[in-house]
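Mind looking over this structure? Questions follow.
Up next, chain A:
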Amino acid sequence: MAKRIDVNNLNVYYGSFLAVEDVSLSIEPKSVTAFIGPSGCGKSTFLRTLNRMHEVIPGARVEGEVLMDGTNLYDSNVDPVAVRRHVGMVFQRPNPFPTMSIAENVLAGVKLNNGRMSKGDGEDLVEQSLRGANLWDEVKDRLDKPGSSLSGGQQQRLCIARAIAIKPDVLLMDEPCSALDPISTLAIEDLIQELKTDYTIVIVTHNMQQAARVSEKTAFFNIAGTGKPGKLIEMDDTTTIFSAPSERATEDYISGRFG
Partner candidate 1 sequence: MTTTDKRVAEEVPLTAHRRSLTNVGFEWLSTGAAALILVLLAAVAAFLLTEAWPAITDTSGELADKVSWIKPEDGESLLQVVGYLIFGTLLISAIALLIATPLSIGIALFISHYAPRRLAAGLGYLIDLLAAIPSVVYGLWGAIVLIPVLQPFYAWLATYFGWIPLFAPDPTTGVVSPTGRVALSAALVLAIMIIPIITAVTREVFLQTPKLHEEAALAMGATRWEMIRMAVFPFGRSGIVGATMLGLGRALGETMAVYMILSVGLSTSFAILQSGNHNTIAAYIASQFPEANMQGVSALIAMGLALFIITLLVNMLARWIVSRRSEFSGAN
Partner candidate 2 sequence: MNLALRSGAVASAAALTLLLSACSASNEADPTTEAATTTDAATSAPATTLSGELNGAGASTQDTAMQAWRAAFQEQNPDLTINYDPVGSGGGRTAFLDGSVAWAGSDAALSEDEYALAVDRCGADGAINLPMYISAIAIAFNLEGIDTLNMDAATVANIFDGKITMWNDAAIAAQNEGVELPATAITIVHRSDESGTTKNFTDYLAKASDGAWPYDASGDWANSLGESGQGTSGVKQILTDTPGTIGYLDSSQAGGLGAVAVKVGDEYVVHSAEGAAAAFDAAAPAGVNGDNDLAFKIDRTTSAAGAYPVMLASYVIVCQTYDDAEVAANVTSFLEYTASAEGQTLAAEQAGSAPMSPALSEKVVAILEGIAANSGV
């Protein structure tokens, strides 16, 4: 189920503006890879190219290739909609559908993929996904209540449950804890640790401690200045990055001497 990703010489453009330049990296299956770097360095943009979500913005395009187990996601015959069914995503702010109940939220993506499913199968899947997101015990008595009635941290776990309900190959997380309090953050981090036994996880974070806590590999992105493209500076084992980075810029950033 979990798949590996190889990115070769990827450039990301918004119109004629080069936002991210020449990224090549590999993401191992069943592991957590963290992207860190200052604001505007292109790490979120780059993350979105892994499930083609950047295409939501008009004029966005890429050059280069993203291989998922050898298949180029940017092949002309690849449907971006299909890509997103294989590469799930969790956003910065929890975004459950406000008009749907908790159970409906979990099943939202599944219903897209295979239309009808029996009531029993649906209930099983809701329980399985919510358990997978460590949320089951908290919400099992109010599955028909709106998703927006939950706390922020619960909502974010609901979004993770929604994402894993469609059994993706890769799970992308774009600063999933930046809108949460420390206790909720801890719950999500614990969840990430559990999820990586089944999924390939890529997480963008501003919180370097979080990167150090949850990831096996860390990639550091940086930007030379406003209007310049973001670049991948280096990628290595997380312990190496945080103890002995090979680049000066990385060391400056993680030790707080940045800027």
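Simple rule for what comes next: contacts are C-beta pairs under 8 Å (C-beta built on N, C-alpha and C of every residue); 3 or more make two chains touch, one makes a residue touch a chain; residues count from 1.
The candidate set was assembled so that all candidates are chains of the complex that A comes from, given by their letters.
Given the structure is predicted, the values throughout are model-derived calculations rather than measurements.
Only one entry among 1 or 2 touches chain A in this complex, and that entry is 1. Contacts from chain A toward candidate 1 in the complex involve residues 51, 53, 56, 58, 81-86, 88-89, 91, 93, 95-101, 108-109, 112-113, 146, 148-149, 159, 162-163, 166.
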